[in-house]
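Removed from the display is one protein chain of the complex; every other protein chain stays in position.
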Amino acid sequence: MQTIFSIAVDALAYGMVLFVISIGLSVTMGLMRVVNLAHGAFAMIGGYIASYAAHDLGLGYAVAVVAAVVATIIIAIPLERFLYRQIYGAPELTQVLMTIGITFCVIGIANYAMGPTLKTIPLAAALQGSADLGFRTIPVHRLFVILCGLVVAVSLWFAIDRTSFGVKLRASVDDAAMAAALGVRTEIIYAVSFAVAVGLAAFGGVVGAELLPVEPYYALRYMVTFLVVVSVGGAGSIPGALIACLLLGAIDTTGRYLMPEFGEFFFYLAVIAIICIFPRGLAGRAK
Amino acid sequence: MSPVFEVANLRKAFGGLAVTNDVSLAMAPGDRVALIGPNGAGKTTFVNLVTGNLSPDSGEVRLGGETVTAVNAIGRVKRGLVRSFQVTRLFQDMTPAEHVGLAILQRNGKTRKMFGNFLSMPDVMAEIDDLLGKLGLTPLMNRKVSEIAYGQQRLLELAVALALKPKVLLLDEPAAGVPQSDTGRIEQALADLPGDLAVLMIEHDMDLVFRFAKRVIVLAAGAIIFDGLPADVTRNARVREAYLGNYANASHIA
Amino acid sequence: MALVMNKENEGLPHRRGFVSRDLAGIMVIIAVAAVGYFAFPDNLALLTRMITIALLVLSLDLVTGYCGVATLGHAALFGSGAYAAGILSAHYGVNDPLLMLLAGIAGGAASGLLSGAIILRAHGLPQLVLSIALIHLFHEFANKASSWTGGSDGLSGIAPDPIFGLFEFDLYGQTAFFFGTALLLVVFALLRLLVRSPFGMLCRGIRQDPLRIRAMGGSPKAALIRMYVISGAVAGVGGALNAISTQVVGLDSLSFTQSAEALVMLVLGGTGSLFGALSGTIIFMLFEDYVSAANPFHWLTMVGALLIAVVLFAPKGLYGTAAALIVRRREQR
Amino acid sequence: DTIKVGVIGPFSGPFALQGKNFKAGIDAYMAVNGSKVGNDTVEIVYRDVPQADPAQSKALAQELIVKEKVQYLAGFYFTPDAMAVTPILKQGNVPMVVMNAATSAIVTKSPLVVRTSFTTWQTSTPIAKVAFDAGVKKVISVVSDYGPGIDAENAFKTGFEKAGGQVVEAIRMPLATNDFSPIMQRIKDSGAEGVFAFLPSGPTTLGFVKAYNENGLKAAGIKFFAPGDLTRESDLPALGDAALGIQTTFHYAVSHDSPENKAFVAAATKAIGNKAELSFPAVSAYDGMYVIYKMIEATGGKQDAEKAVDAVKGLAWVSPRGPVSIDPESRHITQNIYLREVAKTDDGTYINKEVKTFEKQGDPGLAAAK
Partner (left out) sequence: MPAISLEVDNLSAGYGPTRVLESISFSVPAGARLAVLGRNGMGKTTLLATLAGQTRRYHGHIRLGDLDVTAASSAARAHKGLGYVPQTRCIFPTLTVEENLFVGLKARPKTVLEEAYVMFPRLKERRRNLGNQLSGGEQQMLSTARTILGRPSVLLLDEPLEGLAPVICEELMAAFAELAKSGDMTILLVEQRIQSALDFADQVVILERGRLAWAGTPTDLSKDHEAVETFLGVGGLH
């Protein structure tokens, strides 16, 4: 019994980490319809900046997180302006090509600038150590990530479903030309959404770094994971992404506990089963 | 004559909205029926149910006496039930010639052939030429669909349906977006259809409806409220109120 | 004055154009192979490798370019072919290259059937993810079945006999190169016929609007699965050639990386055209080979820059954009 | 004349750090010993195989032999890459010096293969004795599910059971595991007193070690044993305090205390640029170059693979890692394996501190395969 609880806690924590790291991709991919394989690259940039701020500049954890998010967005602005703007509405494969190209460049540059070794982000004192849940202990940091995940989920859902910005964003994505003809300044909408997505990527990269450590190949290593959880949830759906992360987190965790040697099989079989049953993802809407 | 096409007690609801509410009708070979009704009455839905693109909540569809309710859309096409789409659905980077060619090959069961080409099949080419010529599309036959105007795409939509040589043809607003100058071509094409073909046409252009139809069915809120001769429909008060408006007053009916 | 109606008297399309392009295509392949042979006589192994990958990319083009199936798992077909050919030789001692080739084709086609049956259950992004899941399963399976596949150490002990008992697969790679070129020519010629056959046209239609095809009485699913099997056979030819020419099969041949790389090459050249697939492969691999030899530590950055540049300046892929330019030139005359 | 040596390794991609170490070791050797052997000048030609890719490895090897006319092949980080090249050595008349690939069987694939690195069997066997001597009788083995991991599992199990201990469970987990919490739960539930782990050096080791601490295994007194891949020097700064006290056995620690090693580290640091990036592949490359130089000497610069290999059979010298020799039978390196413990030095850096030496260890893996 205790073991079951224990696994459940691990599953929840892992699912939430997945959620925080990949939700930004759900925004770019589901809402802006850009298959942004460079999502991990932005997460990684965030991680590097936070690591640099905390290690080399000696800033506190909170400051480092904010600095990482802000700086990553600043780095992303010219990329949006000159590269991403060219591929909005382009065929998926073109987007894949461009964003893989960006990823490669970011990896190369990170490797050159930061070296090939692992980078860590020292946690704030309050997030270190473990909390006692009664039947087991759990790293405080994981609780923090769970909280972050919930906050991000609720605020994103609100922004997209309930605000006029959200409506305009979805309209621009459905038919940019028509939205513009109705007076929606699509470039601004896109730029802001992109900034949000990149900010979320950076945030996820930083708070998830305990599990997915920052190194130059981060961007490629976890690309598939991000892509999978977002699509299983149904790209663009915040609740869908949340459910998918929790579900896949649970399957992965239990699978790894019960039969670690078949861990991959469980995970990917589950992915195939879910998509065969829900061909548009768990919460995907018809196009 | 026994009906080639029959629907019995068809029902379909989306959420709480009954879009098709106990519809039954039958068509004999050679029928020319117009299905009219207010926007959102359920006409397109009816076509989707009949063709198997949607599955009904209850009811039956019969083709040539055989119940096809359980047959999928493809099977129904193969049994001679063909439709056109209200919003054109064409292959953007293929040419009209290829569209019609593909339809003919599909009809002949030749699309499994992995060698050869329709350009080398004189019979197919002749048929393409003939069909596109009738609809005035010959000059455009080798242009990509994405480059031809919407009205011409509508004509091509019809050409594709005709190329399948159906027994029952369902046309969803074939003339919408086609200018008056060209509706003539559509009418001519319809007039040239084999006499034993049953045609059901949805259309909001009443001039065309009255020139074409030998029988008019009016659908409102998912139910048939009128089924009879064109001459009678303009006199039906319910139809006038729900659908025709002042059209009935004008002396359009020749 | 280029008003659109000025083409009114255009007659029926002509076949001559196609046939002459086929011949041209074959001539081009032969010419490129000859240039490769004489320019890099000491580097035939690399050229052979290019041919194997070209077969994979061609096979990918069949489903992605012609049928619109998004897949990042196509190496499953390639790898299955490679393992089928390799296992035949390493475990059963059947070393005839032609038999190994047949095994590769069968293996590729079988896994094409399996992949197709699964991948075709979704569209767009979920489809892409299905393919990713599938390639991971294949990879994991091959890793687990190490008594057959050698696992992560690779399947070694493949020893193909000389072709027709005459031409040995030697260190200089001549035999492998000519064998590969011959295979590529045959495959290319067959595919040219295929893509504009009635079946090929049906597939193009399916790519654009499967629902329309259904309304015409065609079954997209059945057609796509057939195409997947054909594609598997082509990838299997590539896989078998890989096993025969390198005499090892590694897990990488059924990896996500290999699949993704193939897709990148295809899009780089231009989807939906056999020449696009070929040129994408050649350009990417030459670029990779050249840059990684010149500066291994930074080649990734440069490849990235190449991909970005292609999207910016040749959005239809290198071949696709060039072809479009030529067509436009011709039209303006 | 110029004698070319072709080196194949991962110089880009996720394993670029390993390739960088190859290059650092080679550069260091040539900086110390010059690039001349007799009248011949040694020239290195690098070829990049970013990830395990035997087909590419073979194509490049062929190119090196046919086009670049190299007389020696060296490098090979991954086993399949090395395996792929063995069939052409004879025809190419080229010896191959393996500078990393750690599966025992490689040397059996061709008589022209010499290995100056280690095998996973070699480094994982002694730790079994360490564990048993530390009073641990029940151990759970946790390894990455691929060739080297399975080798490690078998090596440990064989050694530990021979010593009288019991491996209560053997878990293989996928290489791409991000979250190790469930594994830690398994370890706890198994009732083992110690855990033997093999993960290839790199990012995942960090998560594993952290999970070991954070899930309370360390606190519960479950001891941790591993071969040295898990505490590669370049990963240590990231592992930080979490790794303190972890015991590993390995053939080389950058902190090894000997004049040979001091000289090597100085030269290799200069070559690699940043001492923190230096780790085990560098020393294998350094020694590999030693072997190649010896071969060149023995053949007088002429291309004669057989003679070259014969010349180094039984060769013994003092490497930066300690005294080593080439076993004439297997052509694999016989060397000391050290028990090390992760420690923090006065200047705040982390090292693998050698605490015990197992002398003259051969490769038990080959024997096990028979």
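By written order: A, B, C and D. Residues from 1 in each chain.
Criterion: contacts are C-beta pairs under 8 Å (C-beta built on N, C-alpha and C of every residue); 3 or more make two chains touch, one makes a residue touch a chain.
It should be emphasised that the depicted structure is a prediction, and the values quoted were computed from it without experimental measurement.
Student: Out of B:44, B:111 or B:138, which touches the unshown chain?
Tutor: Considering all chains, including the one not shown, the answer is B:44.
Student: Looking beyond the chains shown, say which of A:77, A:125 or A:178 touches the absent one.
Tutor: Answer from the full complex: A:178 touches the omitted chain.
Student: Spell out the interface residues on chain A facing the chain that's missing from view.
Tutor: Residues of chain A in touch with the missing chain: 164, 167-168, 170-171, 174-175, 177-186, 285-287.
Student: Counting contacts across the full complex, list the positions on chain B that touch the omitted chain.
Tutor: 14, 36-45, 86-87, 147-152, 173, 176-182, 204-206, 241-247
Assume only the chains that are shown with their structure count from here on.
Student: From the C-alpha centre of chain B to that of chain C, how far is it in Å?
Tutor: About 42 Å separates the centre of chain B from that of chain C.
Student: From the mean C-alpha coordinate of chain C to that of chain D, what's the distance rounded to whole Å?
Tutor: Their C-alpha centroids are separated by 37 Å.
Student: Would you please write down the residue numbers of chain A that are in contact with two or more other chains?
Tutor: In chain A, residues 111, 261, 264 touch at least two other chains, as defined above.
Student: Could you please specify the touching residues of chain A with respect to chain C in the complex?
Tutor: Spelled out, the residues of chain A in touch with chain C are 29, 35, 83, 86-87, 90, 92-94, 96-98, 100-109, 111-112, 224, 227-228, 231-232, 235, 261, 264-265, 268-269, 271-272, 275-276, 279-281, 284.
Student: Which positions of chain C touch chain A when the two form their complex?
Tutor: Those in contact with chain A are residues 64, 70, 118, 121-126, 128-130, 132-134, 136-137, 140, 144, 256, 260, 263-264, 266-268, 271, 297-298, 300-308, 310-312, 315.
Student: For chain D, which residues count as touching chain A in their complex?
Tutor: Going by the criterion above, the answer is residues 13-14, 16-17, 20, 145, 171-174, 176-179, 181-183, 185-186, 189, 202-203, 206-207, 210, 214-216, 234-235, 237-238, 240, 274, 276-277.
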